[in-house]
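Removed: one protein chain of the complex. Kept in place: all other protein chains.
And now, chain A:
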Amino acid sequence: MATEFHNLQELRHSASLANKVFVQRDYSEGTTCRFQTKFPSELESRIERKLFEDTVKTLNNYYAEAEKIGGQSYLEGCLACSTAYLIFLCMETRYEKVLKKIAKYIQEQNEKIFAPRGLLITDPLERGMRVIEISIYEDRGSSGSSSGSSSVSGSTAR
């Protein structure tokens, strides 16, 4: 590993953002929310392939659970319709409950797996459910490493 951090706090204080990788959506099964499990090349040296793929697969499973169309979603829909959808003012929908679970899961993964490797996952909800943004951090002390900050500085130059 190029850099070792012990927790998120240390990451934020002693590291600087070097690069960002974006994992795109996988539309092969329609418009349901799924992310590609293809391993980005920029993360080759930072994290094991299996850990990354497991994280993305778990996220995909969560989203599939949220978007499942079955008995429960049908009941929720009918009940809501019969109350002119006013029930959503007091009740949390199933999707929202799953999103909370996802946020917690991402937080856990960041603390346990990604931060110690100098990486940080952003919740896809904050990016419009379009990408999983993975930020790559470099230790401020170390001199320029392989993943250059070209994309970050490139965006400011635009």
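We adopt the following convention: contacts are C-beta pairs under 8 Å (C-beta built on N, C-alpha and C of every residue); 3 or more make two chains touch, one makes a residue touch a chain; residues count from 1.
Throughout what follows, contacts and distances are computed from a predicted model.
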Absent chain [UniProt protein name; select from "Palmitoyltransferase", "V-type proton ATPase subunit G", "histidine kinase" or "glutathione transferase"]: "Palmitoyltransferase"
Residues from chain A at the interface with the omitted partner, ascending: 20-22, 25, 27-31, 66-69, 73-74, 76-78, 80-81, 84-86, 88, 93-96, 99, 125-131, 133, 151-152, 154-156, 158
